[in-house]
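Here the complex is missing a single protein chain, while all its other protein chains stay put.
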Amino acid sequence: MQFIADGILNASLIALGALGLSMTYNVLRFANFAQGEVLAIGAYFALGAVTVIGAGVGVMGPIKFGWPLLVSIPIAIVCTSIVVLMVDYLVFRPLRNSNASRITLIMAAFGLSLMGRNLIHLFAGGDPKYFSFYIPKAIEIMPGVKMVPDDLAIIALSAIAVVSLHLFLKRTNMGRMMRAVSENPTLARINGIDLKMIIRMTWIIGTALAVTAGTLQGHIFQAKAEMGFDMLLPMFAALILGGVGNLYGTVLGALVIGLAESFAVYFDLSAYRAAVSFMIMLAVLLVRPQGLLGERE
Amino acid sequence: MEFLGILSFLIFFLIQASFFSLTSIGLNIQWGFTGLFNVGIAGFFAVGAYTSGIMTGPRYAETWFGGFGLPVPLGFLAALIVTAIVATLIGYITLRLREDFLAISTFGIAVSIQLVANNLDELTRGPEGLYSLPKPLSELSESPLVDNALYLLICVAVIGLVYWAFERILRSPWGRVLRAIREDEHAAMAMGKNVFLFRLQAFVLGSATMGLAGALYANFIGFISPTDFLPIFTIQIFVMVIVGGSGNNLGAIVGSVVMWAVWSASDSLIAAVVSPDFQTQAAAARIVLIGLILVLMLLYRPQGLLPEKHVVSAAGRMKLKGED
Partner (left out) sequence: MTPINQHKVNNPNNKILEVHNLVAGYIPNLNILHGCSIHVCVGEIVTILGPNGAGKSTLIKAIAGLLNVVEGHIELQGKNITGMETHRLVREGLGYVPQTENVFAKLSVAENLELGAIHHRDTMAETREKLYDLFPDLARFRNLHAGKLSGGQRQMVAVGRALMASPSLLMLDEPSAGLSPKLTQVVFQQLLKIRDSGVTILMVEQNAKAGLQISDRGYVLAEGVDRVTGDAQSLLHNPEVGELYMGGHGKSTMENVVTATTEVSEPSNGGDSA
């Protein structure tokens, strides 16, 4: 039972990141290999914000992260979005305009990912950083299942983020425009949709999700330059497993991957966590290439 | 003495450049000629290196699976075969799907191989790595200079052979189909070509070449460990192929030698100029720089310095005007 609880916590972080990945994948139409670094840079911005505000200032009941962490998330989202939009302007926009192939975009993202990781090394050093030095005190939520209150709060926060994203995409005009662009950009333009604006929005939403995931992950574990890169494979696996372009699929995929990873830890295979998600992804691709909930093209 | 120093440095440099060259040729057949995107170059290189290491290395631990002490050529052969098998598995599953699934899967295989290299002690001996791997022909002479010169000859012979073979098959009808697929998949399909099979062949061929390069590397250096096969290696190969011009095997070799020279020079420069306190930062800055070179090349010289000889047909590039 305990590993299910751990798996859900893990899954909620993977889901946030994978949903961010799926935004760029669907609207911008390429696999953003630099998404991990968006996550990591966001965590470092949040760390900076928490440090400035003062960690541990506003402890809220049993939850240790308090309001400074919650405040640091939007701050980090804004800062990271600025970076991401600048990179889009300097790198991806010119590539789009020259009708570069999807492969070129992926390759550029891969290069940017390497740059991002090493820029963190350069500016923040190679050692892991901690948001706070609290000792988590687990409470028993069910017989035999213990969880840290912070972790429960994180699962709740992720669930809120997923539901908001769903409502945004289904119910708002902007969400509908995004779905339109992801299906047929030319027809979307003909309808009067400003593609540049939608692309910016997509980056911002994808960044917001990644930064939230990164900050929460940094809080429960630690922040380090590779934190996002290490998440990249589980995120891709969740995305593909669930069926690209299907929101629920991505969440389901994240759940499967999260549980599988904590299963691996349970069986003392923690070293192979990332490989486990990859194997599951390959197995699913073999029998159901469109993913669990995806539609056949 | 001075002259011998330079000569031995030059030989050492060229041997290393030849590992990169061979890997670049492997990537070129995948990416340059067929349009397949492999993000796991370091992984395939590692598979080749470890396979040869396991086959040819001495048995220094009872718990270790490897250490068969086989002759080096057999190690190379095994490296080719094992990499080909891994590539076939990956390719078979993902090459029918969207092109970026291949990228993600090759990335996944590289990450997984890295994990195996680090953790599966029984096979890879973990972070400790494999050492004392035999170097072919080294028993012929006492002098390391001669040793290396002989090894360089082996490398040049292998590259020459691979280059010659690839040039031949790429000019054959098979190679023309590959290019047709890259330019227009649907047209190639309409011509009745089994696009999937052609892609799979190109992918396996390229990956096996990378594996062979890994084996050459392992048996030259004599010592391999997981840190030899990081994503930076993949980026370096990209840059080399792009600098040389994708779709051009000679370009891949030239790009490899040039970029390896730049890399080695910057190594010495950092060692000489940067104070020891800042060496790690300098190393990080250099990696940032190589990423930057890749991005800048993609932006400003996507066709590379030595572009492909055959003009890319306009049909492959036609699209509606971009969004701004």
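Think of it as A and B in the order they're written, each chain with its own count starting at 1.
What we mean here is this: a residue touches a chain if its C-beta (ideal position, glycine included) is under 8 Å from a C-beta of that chain, and two chains touch if they have at least 3 such contacts.
None of the values given here were measured: they were computed from a predicted structure.
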{"item": "Per the touch definition above, residue among A:Lys129, A:Arg189 or A:Arg288 touching the missing chain", "value": "A:Arg189"}
{"item": "Touching residue (missing chain; options A:Met177, A:Ile199, A:Met235 or A:Ala264)", "value": "A:Met177"}
{"item": "On subunit A, residues whose C-beta touches the chain left out of the figure", "value": "173, 176-177, 179-180, 183-184, 186-195"}
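Here is the rule we go by: only the chains that are shown with their structure count from here on.
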{"item": "Subunit B residues touching subunit A - in the complex, by the definition given at the top", "value": "31, 35, 37, 39, 90, 93-94, 96-101, 103-105, 107-109, 111-112, 115-116, 118-119, 231-232, 234-235, 238, 280-281, 284-285, 287-288, 290-292, 294-295, 298-299, 302, 317, 319-320, 322-324"}
{"item": "Subunit A residues within the subunit B interface of the complex", "value": "30-31, 33, 91, 93-104, 106-108, 110-115, 118-119, 121-122, 126, 185-186, 189, 195-196, 199, 232-233, 236-237, 240, 244, 271-272, 274-275, 278-279, 281-282, 285-286, 289"}
